[in-house]
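Every protein chain except one is present and positioned as in the full complex.
Moving on to subunit A:
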């Protein structure tokens, strides 16, 4: 291995890629523009949907329940305090749910009045369609209105009996959320950021890794390169470092895009949750460690990508292998998306990909566990070495390099 040769290959590849407008635009510029744009559009659409679900709830009554008495019960007693709920008349109530004319249909016992007066229970059935987002979303608001009515009836009955309503409330639940906005924001980040980073790091260097070995074989530039004084390992490491650098630059560009989107429209970027991603502090050491672990993850992906590109018979075959790599990388990311930092078992800090995800979650948790971070760092270094060794070994195997 010759450092000078590695540097020559690396600088040539960086120069080459810097002149490739297509790659620069699709891997760096587009994520910086498209990610905030898409998030704002998607977030905006979620916000609009939520607003619509909450504000324009239309309900109808089944034909059997549609009597003046029951209509009065609904309008005067149940939804009177809910201006967002409107009772409408429709020909075919169930069909109206399917046509999105109404969100839900209520079926109420015809003899409700007698039961109410006798202090008995009567049934209000809410008919809705779970497959319609707005219909499903409206059920809780309608139930809330009915519950409010129910509370008033109970209070009336207790009053008539000369009892205080505390008699049916032996326990009052009070909730105190000790998480401030910043900690809630961190918790959300610990779910999104690791999986996002894994996807970005695994996808960022894909095009370049395909081009730098499989592409070079197809363009006939490979054989002249192998007959220079530079050894194969030096050539490979030069290319490998380019892929690692590029996947990291591409990941940073995407994250910058997200940060930009957050500053433009924070609510849209958090899909309407309004999570706060400010006001928290993470120690410098933890940030440094997680940054190193991320770089190492990018280097591991670069090693695997270069190895797969070396193994591939053609450019197209390399693209297929590398697309699979992204899917494989996504699995642990999504499998652990809801896992909280304090729930992470120790073995996860050793398993590839999971170690980076766990390290991120730990750093974004309340108490940073430096022992776990050290384990993740050590295992990350080991995976970089293993992936690079595999890539070098394949690059030096003539049966792999010249297979066609």
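By definition in this document, a residue touches a chain if its C-beta (ideal position, glycine included) is under 8 Å from a C-beta of that chain, and two chains touch if they have at least 3 such contacts; residues count from 1.
Basically, contacts and distances are computed from a predicted model.
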{"item": "From \"LuxR family transcriptional regulator\", \"ABC-type Na+ transport system, ATPase component\", \"Cell division protein FtsX\" or \"OB-fold protein\", the hidden chain's UniProt protein name", "value": "\"ABC-type Na+ transport system, ATPase component\""}
{"item": "Sole residue of A:12, A:51 or A:313 that reaches the chain not shown, by the stated touch rule", "value": "A:12"}
{"item": "Contact residue for the chain not shown (choose from A:168, A:225, A:264 or A:287)", "value": "A:225"}
{"item": "Hidden partner interface residues of subunit A, rising order", "value": "4-5, 8-9, 12, 15-16, 19-20, 219-231, 398-399, 402"}
